[in-house]
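Here is the structure we will look at, set down as structure tokens.
Yeah, one chain of the complex is gone here, protein chain that is, but the others are all in their spots.
A, B and C are the chain letters, set down in written order, and residue numbers restart from 1 in every chain.
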Amino acid sequence: MGSLEVTAGVKATRKLRLGMVGGGRGAFIGAVHRMASRLDGRYQLVAGALSSDPRRARASGRDLGIARDRCYASYQEMAQKESRREDGIDAVAIVTPNNVHFKPAKIFLEAGIHVILDKPLTTTLQEAIALEKIVRKSRLIFGLTHTYTGYPMVRQAREMILGGALGQVRLVEVEYPQDWLAVPLEKSGNKQAQWRTDPKRSGPAGALGDIGSHAYNMACFVTGLQCEAVAADVQTFVPGRKLDDNIHVLLRFKGGAKGMLWASQVAVGCENDIRIRVFGDKASLEWRQEEMNYLKFSRYGEPSQRLSRSGVGSMSSAVHASRVPAGHPEGYIEAFAQLYTDLAEQICAHIDGRRPDPASLLVPGVVEGVAGVRFIDAVLRSSRRNSAWMRLI
Amino acid sequence: MGSLEVTAGVKATRKLRLGMVGGGRGAFIGAVHRMASRLDGRYQLVAGALSSDPRRARASGRDLGIARDRCYASYQEMAQKESRREDGIDAVAIVTPNNVHFKPAKIFLEAGIHVILDKPLTTTLQEAIALEKIVRKSRLIFGLTHTYTGYPMVRQAREMILGGALGQVRLVEVEYPQDWLAVPLEKSGNKQAQWRTDPKRSGPAGALGDIGSHAYNMACFVTGLQCEAVAADVQTFVPGRKLDDNIHVLLRFKGGAKGMLWASQVAVGCENDIRIRVFGDKASLEWRQEEMNYLKFSRYGEPSQRLSRSGVGSMSSAVHASRVPAGHPEGYIEAFAQLYTDLAEQICAHIDGRRPDPASLLVPGVVEGVAGVRFIDAVLRSSRRNSAWMRLI
Amino acid sequence: MGSLEVTAGVKATRKLRLGMVGGGRGAFIGAVHRMASRLDGRYQLVAGALSSDPRRARASGRDLGIARDRCYASYQEMAQKESRREDGIDAVAIVTPNNVHFKPAKIFLEAGIHVILDKPLTTTLQEAIALEKIVRKSRLIFGLTHTYTGYPMVRQAREMILGGALGQVRLVEVEYPQDWLAVPLEKSGNKQAQWRTDPKRSGPAGALGDIGSHAYNMACFVTGLQCEAVAADVQTFVPGRKLDDNIHVLLRFKGGAKGMLWASQVAVGCENDIRIRVFGDKASLEWRQEEMNYLKFSRYGEPSQRLSRSGVGSMSSAVHASRVPAGHPEGYIEAFAQLYTDLAEQICAHIDGRRPDPASLLVPGVVEGVAGVRFIDAVLRSSRRNSAWMRLI
Partner (left out) sequence: MGSLEVTAGVKATRKLRLGMVGGGRGAFIGAVHRMASRLDGRYQLVAGALSSDPRRARASGRDLGIARDRCYASYQEMAQKESRREDGIDAVAIVTPNNVHFKPAKIFLEAGIHVILDKPLTTTLQEAIALEKIVRKSRLIFGLTHTYTGYPMVRQAREMILGGALGQVRLVEVEYPQDWLAVPLEKSGNKQAQWRTDPKRSGPAGALGDIGSHAYNMACFVTGLQCEAVAADVQTFVPGRKLDDNIHVLLRFKGGAKGMLWASQVAVGCENDIRIRVFGDKASLEWRQEEMNYLKFSRYGEPSQRLSRSGVGSMSSAVHASRVPAGHPEGYIEAFAQLYTDLAEQICAHIDGRRPDPASLLVPGVVEGVAGVRFIDAVLRSSRRNSAWMRLI
């Protein structure tokens, strides 16, 4: 299945056949998924249902060099036909708006095709729980593209914390401020703004679902802690907007750690400024997307250190996710590609009936997806009850 | 009264006679007050009740070149005798632990002597309200040394925000993390740690009173907004500690702005990392003590700017508080000195029966002091009631 | 020729057939070239002479999924056979040590195949000039991978400077410090260190050729200025090393600008810290690889601005070279990919007999390659004559 190629000069591996749902002309995240799938040479895009508009779907397929007969008018058709081909797709990337996550994921899983899904998992907790069951039953690979978990230094932070470098974790301060929705962009024809502020397509959460879920995933991923309860104050600052554009959340973790989470789409001057700081009783770590190749590491009673990707002291999880030497920055697309490449390893192992490289197992899946939807749900409930604490577990 | 001297080469002014309560041998903040009082040449230290131990009081006075007969064994004695001297002190600096703020302040005010008091105002809301009345009745100058309000760029931030540079304020994110109490330093003989974690000397609040109050004052000072309500989660992480060492607070401001406040003394890797970010519907501002001579200013739809102290675009309140040209950093002692110098102008104007320079009026006073104690009180109540919102006004 | 695919979701284009010389098992830069060629989906690697050892060449080819009959034992064989195939390669990437640049470049050009060559052009000025003639005669596309010119903000800096944003350029301060050769790594079996410090494989220049040439190219690329003369002090700090490991150079540009260039492989604490600052009579610009997505832009008499990739005020050359929105960092591989993608456009246009997109024409070519070798030559001569000025033009 597929031809052989190497990942960053390391070892020969099978090239997987990929299909895509959504991501046609005019879409944004689809193109990023495609670059991510190409970077390490582990996938070949061979089929697509790239738009809900059949004509646009076909035109987009042509743009991408997909064979005519594999440009499908609907994902249902694609799942059916691809699952019957001998050279059918190994995996599908679903890059549609939030409200079109559940159904295609279900259909492809039931057709025996591995799934790579953009976050958030679903728009309701009910669907999320249902999807979790379907995934478990399918025994297939299911990846959720919480991109930031693909950054080498985010993985190193996790490895350090789980290895005890910080001692007992006490504080988790995480934030994801953006500014692009500080004005009512959805009213001036911006498509990205339109669907992200539209409850019909995005579900009940705005900034909360779009980027708050990333911040929450980051907090859990990096610390390995479970969040027990949240108390939230949710706002919509831009007049006429139907969904939240700012959230402030207090966090309580199992084991006693506390934290704060802030996500905003009205924080003027911030682009995609996700960052996290974790403080233990022995040391702390700090990471920020704008300086993604570095970690600030401070042991109590010692000067702060700046750990660099692939630099001295790099841990195995970061080395695994790196391609070029220290000082040559690797960015967002590489982080995204890491998820794809790790999923390729999982899928190949699944096909070969062997155990995957353990280093490839850090990609968020359906469990993290359900946790994210649960968080969104709890934040909204807390805010409706004047910031009362809501339990998550 | 006093000799004439100039402030930073600007204009000739009277040199005031200063007394000090507390700040004797072994004390920390007293020495800082003295440097602050000296920098601009507006005060001469001539009297002191520098310790509650009379012998140490006298020895400390000798160290400082205070005449024998003006080294007092108690602040009561000092207030009485100085108020009777023709060359008696114009003002007194009270730099004692929190529990010895109210009484000496009261006594000196009643003796007709202007008061400069270290924060927090008092340890109870009751005392705070009482002191406010005493100050009002006295018609004397009363300054509270919230040092960070003396930084030129903090003042410029305030001036910009009040002048509308940010538009309508939406978000206030403020924090003050320290790490020195991440371990039980109070058990190993550290005096600063001892009194700051001792409810008898510090009152009911630990990190909350010591630095949370600074963060809160910063939020109010810079935005000019009144905080309406708080919802707080207060922790004590270090086993055996009697007071809080970390606070997470949600903020709601009059007019609709929201915010978060974090203060911690267990944030390993942070020294005195107070910072604030304010976001309006048009622009945002960011200031951090570690880069105290700069503001990050971002207008929506424009590249961020770095405004520098005394640099291009400096506003009058920052120029007023600056001594040297841009690029030559002015630090903590200069900020502290600014409060002293502005209070000197207020006191001189009071003596001369004229209006003080309006630029000198930004020093926090008793109103801000009461607000701070009210905040401490509300945070503690909220936390006891599982983070329920508590109104402040 | 080749299948159709899209660049970052923009427009459909031909997929080119690529061959590679060098870059087999154990090589470093070959893998980076391959990732760069894959990212935007414009190339398919179909042939290779991946090692001078025929067995390793074949094994490496298999790793990469190259068909058996297109894994060649020598580049001579590859040039000959591929040029005769109907589906022969459109372009070849030559990623061998410096001493094996001239011959394969010559052979492929003479076989009518477009060439992508790693820098520096050649190891001698004589060869460089000869190659320039061959390229001109061939009328083929020739790209030299001065990677840093692929960074969007480096291109924006150039566009701004050429557009007059700085006024008359006065000063160019450029540097490229590394630290990996601060110890005699070449003696402990490190292959990268071995060939880079070996005059037989690297030519007469060490750090000068390896990274000094990048710094020089950066200075010329960004300013559009021609360097007139250099005065250099060249050192070898590590005992026993045969080539330089540090250079200090004074620069004089046509038109009156002056500058300094520093390149070092013994600057402990620096990874790949290339940076440039250009000062004009009206404004200045600063760029640094560690913060590759930003430019510091300072107009005289105005606060400094931070321009971000794809952010407000992005210029067309930067937009052209960007893939994801502002705040999502794009790094070294993306910069490298940009050269490949721009060369793909040039090659396609050549094939189609049309004018290429002007935005694709910024890739350094043989002229820049000759300039680089000329610089290396002049620096070495200046240093031998005790830093006397040597003319370059």
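The rule is simple: a contact is a pair of C-beta atoms (placed from the backbone, for glycine too) under 8 Å apart; a residue touches a chain by one contact, two chains touch by 3 or more.
Everything quoted here is computed from the prediction, not taken from an experiment.
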Which of the chains on display does the removed chain touch in the whole complex?
A, B, C
Sole touch to the unshown chain from C:Arg85, C:Lys137 or C:Lys258: residue C:Lys258
With the full complex in mind, choose from C:Phe279, C:Tyr294, C:Phe336 or C:Phe375 the residue touching the hidden chain.
C:Phe279
From the list B:Gly112, B:Pro199 or B:Gly327, pick the residue that touches the absent chain.
B:Gly327
Footprint of the hidden chain on subunit C, which residues?
166, 170-171, 173, 179, 182-183, 231, 233, 235, 237, 246, 248, 250, 252, 258-260, 262, 264, 266-270, 277, 279-284, 286, 296, 298-300, 304, 386-389
Where subunit B meets the chain that is not shown, the residues are 3-6, 8-9, 11-12, 15, 23, 25, 27-28, 30-32, 34-35, 38-41, 62-65, 178, 270-273, 289-293, 308, 311, 323-334
On subunit A, what residues meet the omitted chain?
297, 301-308, 311-313
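Keep in mind that, in the parts below, only the chains that are shown with their structure count from here on.
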Among line, ring, star, complete and other, the chain contact graph is complete
Measuring between Cα centroids, what's the chain most distant from subunit A?
B
More than half overlap in residue numbers between the two sides of the subunit A-subunit C interface, or less? Answer same or different.
same
Chain closest to the middle [Cα centroid of all protein chains]:
A
From the mean C-alpha coordinate of subunit A to that of subunit B, what's the distance rounded to whole Å?
44
Distance between subunit A and subunit C based on Cα centroids, please, to the nearest Å.
34
For subunit B, give me the residues that contact two or more of the other chains.
304
